[in-house]
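For this view, one protein chain was removed and the others were kept in their places.
What follows is chain A.
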Amino acid sequence: MPEPAFLFGQFLGGLTAGMFLFTIAAGLSLIFGVLRVLNFAHGSFYMFGAYLGWQVMSWVGPGTEYFWLAALAAAACVALLGIAIEHCLLRHLYRREELYQLLFTYALVLILADCAKIIWGTGQLSVSRPPSLSGAVQIFGTTVPHYNLFIMLLGPAIALGLWLLMHRSRVGRLVRAAVMDREMLGALGANVGSLYTIMFGIGAFLAGLGGALVTPVKSIVPGMDVEVIVEVFIVVVIGGLGSLWGTFLGALVFGQVLAFGILIMPRFSIFAVFALMAIILIVRPWGLLGKPLR
């Protein structure tokens, strides 16, 4: 039996990974929940968040507290990009079959990947942790970096924020009404189009934020867009596409299965995650907390 301190460290590692994924997956799930569009380009938004975060950092001073500013600026830029894409392009496809929407977002993946390559090249880029969070603390004999602690707290904060937005604000009420009956809401005089644009922008913002915040723990390379979208899809499939708490649960499960999977089957840890997804798809295709599509 491994030491408790080690198991705790493994648990926290899984929790950090899960909360990173939640930050990104929350946006994907939100967009699907409201617009019913499965956005393949969500990973590309994440990648742009990372590159833009690096770009702003290199302007304002690498290795300083401007990191936070850079992360927010990058996420805001990605949100604007998302809004532009939704407003100019995607909205023409809402009445088409889902296949066209899928093809469109897939085309976006290819286009955005090439754009990133033209702007930032193919080299690997890296961002340092902000000085305020560069240290680590000892918890029960396990070293936990401050930055990881921050991510572990950020996940629930985002979940709570989104829940308040959807259930305690006017915009949230309108959005939930739009999900129930789009035409009726429009007939009542609400501007459904701009509601969709706002939601798409928030989803893109979360992807961009996730990308910018991941830069201190990962290298920024071409291909990170596709890598993350696969993991995020697994998270939302496990938890339930369109469900906020389902996505949260899916991210937690993903992180822990990965962390403890490697203890049991070191060479097949990723297999455990895929196996879990397959089982859920068979037993409960709408995910742990999702609802069957009408």
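Assume contacts are C-beta pairs under 8 Å (C-beta built on N, C-alpha and C of every residue); 3 or more make two chains touch, one makes a residue touch a chain; residues count from 1.
Everything below uses one rule, namely that contacts and distances are computed from a predicted model.
K.L.:
Look at the options "Cytochrome c oxidase subunit 3", "Aldehyde dehydrogenase", "Leucine-binding protein domain-containing protein" or "NADH-quinone oxidoreductase subunit K" and return the one that UniProt uses as the protein name of the missing chain.
P.N.:
"Leucine-binding protein domain-containing protein"
K.L.:
Using the document's definition of touch, tell me which of A:M152, A:A177, A:I270 or A:L288 contacts the absent chain.
P.N.:
Residue touching the chain left out of view: A:I270.
K.L.:
Applying the definition given at the start, please give the residues of chain A touching the unseen chain.
P.N.:
Residue positions of chain A that touch the missing chain: 2-3, 6, 9-10, 13-14, 16-17, 20, 62-63, 117, 122-126, 128-129, 134, 136, 143, 145, 147-148, 216-219, 221-223, 227-228, 231, 258-260, 262-263, 266-267, 269-270.
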